[in-house]
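Only a single protein chain was left out; the remaining protein chains are all shown in position.
The block that comes next holds chain A.
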Amino acid sequence: EIHEPEEVSVWFREGSSCCQETLARNQRFTETPVNMPGADKETDLSERIESFLSELKRCGSGAGSLRGSAETARETTALLRRITAQARWGNAGELMEIIRKEGRRMTAAQPSETTVGNMIRRVLKIIREEYARSRGSSEETDQQESLHKLLTSGGSSEDNFRQHFTHLKANVIEAINELLTELEGTTDNISMQALEHIHSNEVIMTIGRSRTVEAFLKDAARKRKFHVIVAECAPFCQGHEMATSLCKEDIETTVIPDAAIFAVMSRVNKVIIGTQTVLANGGLRAVNGTHTLALAAKHHSTPLIVCAPMFKLSPQFPNEEDTFHKFVSPHEVLPFTEGEILSKVNAHCPVFDYVPPELITLFISNIGGNAPSYIYRLMSELYHPEDHEL
């Protein structure tokens, strides 16, 4: 940290000035230090990364994490912007390497929180695009890589990212800011579409508590009267909170136990659920009990609609066993106070279900409705194929 090349310090000064520009646009991050010496900035950055990592590790002792995944996505992106602004890099290749390195740590800290990985991939894609734009080549050609091209190009194309562009940093930060703005608006964009899907006097079923679905239903309730049945989603019973929240908006709400899902399904017009992750094959990794719900809906031919913002789209496939599941403390299943029985039985408390794509009718994302079969296409638009593995 003592021996500092001249070139790098130049970059720093520029970096902080871009920071100032972006700050003016985004008031939330005004506490960014402006005239900080380089070394101090570095420690500040790594400190922030550390605290984010430890927060990730701890987040969510229950089923749903303490904060929504939207918030995690925003925080990740804001941190990546900070890394872009404050870390030392000379060209796009170096920056991508830094982000990839930190990204690997972040995803390892909480593998079940896929939004973190998704946002890292989005930012990597942004850097690729900005680099391509700076070079003057159209991003479209990069995007549309044919099979032939993939086959012949062989090794990584990162050798091409070594060129130095003065405005790259500013451009990348600009693009990340756009991404942040997009993230801010996802829930609104989804709930705006509510009236197209929910009609008067319909019976809607949902499970557990999804902030997106909650906003979606509340938006529809402003114009229409309908009935919501909430499956409580034991053992954490987030369904109870959902029902309370819906009641406050004067929506007629019924809470049912998970075991009654099938029995009640025949009365339901539509099932609207949220999800933790949308997998690459169009399947879901959603809260426990969703598979039951989806199968019941299929049996009764009830349409199953999934409200999922784009940042939940993950290039992960359901066979990646190690990170797919998440088991939390069995406390909710069999309380610690039970005593002797605990040493005689194994109690497990899994959090997620896999829902295969054929059970899903429609995805509603912030950019509109899509069928599960279209997910692969969205995936290739959002992420660069080389970034699937961080």
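As a working rule, a residue touches a chain if its C-beta (ideal position, glycine included) is under 8 Å from a C-beta of that chain, and two chains touch if they have at least 3 such contacts; residues count from 1.
By our rule, contacts and distances are computed from a predicted model.
*Asks:* Per UniProt, what's the omitted chain called: "Tax1-binding protein 3", "V-type proton ATPase subunit H", "1-aminocyclopropane-1-carboxylate synthase" or "Translation initiation factor eIF2B subunit epsilon"?
*Replies:* UniProt lists the chain left out of the view as "Translation initiation factor eIF2B subunit epsilon".
*Asks:* Among A:68, A:303, A:330 or A:357, which one touches the chain that has been omitted from the display?
*Replies:* A:330
*Asks:* Spell out the interface residues on chain A facing the chain that's missing from view.
*Replies:* 31, 40, 43-44, 46-47, 49-51, 54, 57-58, 60-61, 108, 321-322, 325, 327-331, 336-340, 342-343, 346-349
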